[in-house]
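Other chains of the complex are left out, but the ones given are in their true place.
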Amino acid sequence: MPSSNRLLRVLVTPPKPGMLDFVNKAKWDAWKSIGNVSQDEAKQDYVNLISSLVAAEGPAQVVAKPTGSSAAFETLLVTTEDNITTIRLNRPTKKNAITVEMYNEIIKALELAGNDDSVITVLTGSGDFYCSGNDLNNFTKIPEGGIEKLARDSGELLRGFVKAFIDFPKPLIGVINGPAVGVSVTLLGLFEVVYATERATFHTPFSQLGQSPEGCSSYTFPKMMGAAKASEMLLFNKKLTATEACQRGLVTEVFPDSSFQTEVWTRLKAYAQLPRNSLALSKQLMRGVDKERLHAVNNQEVEQLVERWLSDECMNAIMSFFQAKARL
Amino acid sequence: MPSSNRLLRVLVTPPKPGMLDFVNKAKWDAWKSIGNVSQDEAKQDYVNLISSLVAAEGPAQVVAKPTGSSAAFETLLVTTEDNITTIRLNRPTKKNAITVEMYNEIIKALELAGNDDSVITVLTGSGDFYCSGNDLNNFTKIPEGGIEKLARDSGELLRGFVKAFIDFPKPLIGVINGPAVGVSVTLLGLFEVVYATERATFHTPFSQLGQSPEGCSSYTFPKMMGAAKASEMLLFNKKLTATEACQRGLVTEVFPDSSFQTEVWTRLKAYAQLPRNSLALSKQLMRGVDKERLHAVNNQEVEQLVERWLSDECMNAIMSFFQAKARL
């Protein structure tokens, strides 16, 4: 045990049934006050706390993988019809939070959609949420290499994920069926068209979690809406309504919730009848102007985010998140 | 005759008086179904069909060229007054569609305006239309080198035309007196100020014609309005009202049609009294940031468009256009 500090004793104590008591007592100030704990010890404490809190949540959802079909996904529903390939995030009970598996499946689904004979590709969500962003449980399965390896692996995953959007060769349409959070918002800067229900909101609370922007938003958002509106979102966590997002250029058009699906899919079916190559080549022309820049931005964002994940600010904020969750 | 296919027999048959019958029967599917026609033969068919349809339209407008005055144009009215050089597209009966001759004359007029002692230069249209874009008849006068030569020549013409706008050294003001289509819209991203009557609309139906964006719009439009609004126009053919164009930054201000000319020219005359060099150098400063990029974008757009013009998608769409016209 690295320290006899009272908090640390609590941290390494198996949390249940005492966990709620612990959570109520563990104020953030306490963490900051551990003057005699080294950086390595702090990381170990993070690992211990997170593991115990997550263990208290019960086992993660595990679904048996269907075999024999390459188009079968565990976290997505992917269909191709009327020249449209639709990738539907399909963890509605978890607000379509993106797990490690879902990151990998979206990369795979985009690769398939890019090569199939569809004209346009649609990304949307099942249920009332579009996507609640990165599943913070991704930060709780700490591998043997420890928290540094977790951060590096997560960085590589994110880099490849965003790269798949930068390089996607066809028009990509977002059908935003409800609230969107984090990376599911920032990526919209790489879509061709974004249609949103009036119920949708757009929230990128990076600094609250001690993190920093990704999805190329540090480049696409200021380009799209100017620095003064982009920073309000990316630094100061402003949550936008669908109408505000439309005024800022993040969303192409907003629809009443009652007619959202009907109106949007009518349009998409019309778009999918347009000359296939003309659309793909025009999209690639527009993307080409920025492509090299986007890859560089993606790399820099990921590099900084990996450092952020290993920072006290970020680990504290994530612990705070799980403590608040445990308290409920 | 390259094929005994029924459609092809029709294609090489002198079209009148049977042309309307032909048009009614020649469904798009038919064209696509010609499995045994090679790419070269398809191009020859295009040449034959287009020639015959255009021949049916009657002779092209030919106006005697006035001699002896370098400022005299056939397709433009160009005047200089009150420090303002005005270039007025002047084919009102053709909605100011841009012929090969008009492309060349606009290049010449911009060169003269850039070197005269005016302070600002205005581009506007005669009649109710601002400009209906590229005159598709440009694609019907097929030279000896065949359709490849036509495409290459058209590409060089377009490249030089857009270049004249990129390099124009003074403030360039668009006075958009009515609907604008195609390249007359995309070029507006290279203007300093764009004033529009409320009657104006802005339409870039490239993919409908199997084509792709030009006029540097693949760069200027996303920069101005964000990718989600730019792609709706440039990929999916969204036609904007003047007010929508103003909200997206394509138009500086919209005026009631009744007072449009009065209000706009009052302003322009005031602008033309401002210090000449200050205006020109400030414009060049702003353009300088992007100039190299704009030339590169222009080159890439033209290169892609030449390939598009030689594609089946595009030739089919243009034939479809002329067939629909013949049907009226």
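Order of writing sets the labels: A and B. Residues in every chain begin at 1.
The criterion applied here is as follows: a residue touches a chain if its C-beta (ideal position, glycine included) is under 8 Å from a C-beta of that chain, and two chains touch if they have at least 3 such contacts.
Keep in mind it's a predicted model, so treat the numbers as computed, not measured.
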| item | value |
| --- | --- |
| Copy count of the single sequence across the entire complex, 2 present | 3 |
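The rule is simple: only the chains that are shown with their structure count from here on.
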| item | value |
| --- | --- |
| For chain A paired with chain B, centre-to-centre distance based on mean C-alpha positions, whole Å | 42 |
| Touching residues on chain A, where the partner in the complex is chain B | 171, 188-194, 220, 223-225, 248-253, 271, 274-279, 281-283, 285-286, 288-290 |
| Interfacial residue positions of chain B with respect to chain A in the complex | 206-208, 210-213, 218-219, 222-223, 225-232, 234-237, 293, 297, 300-301, 304, 307-308, 311, 313-314, 317 |
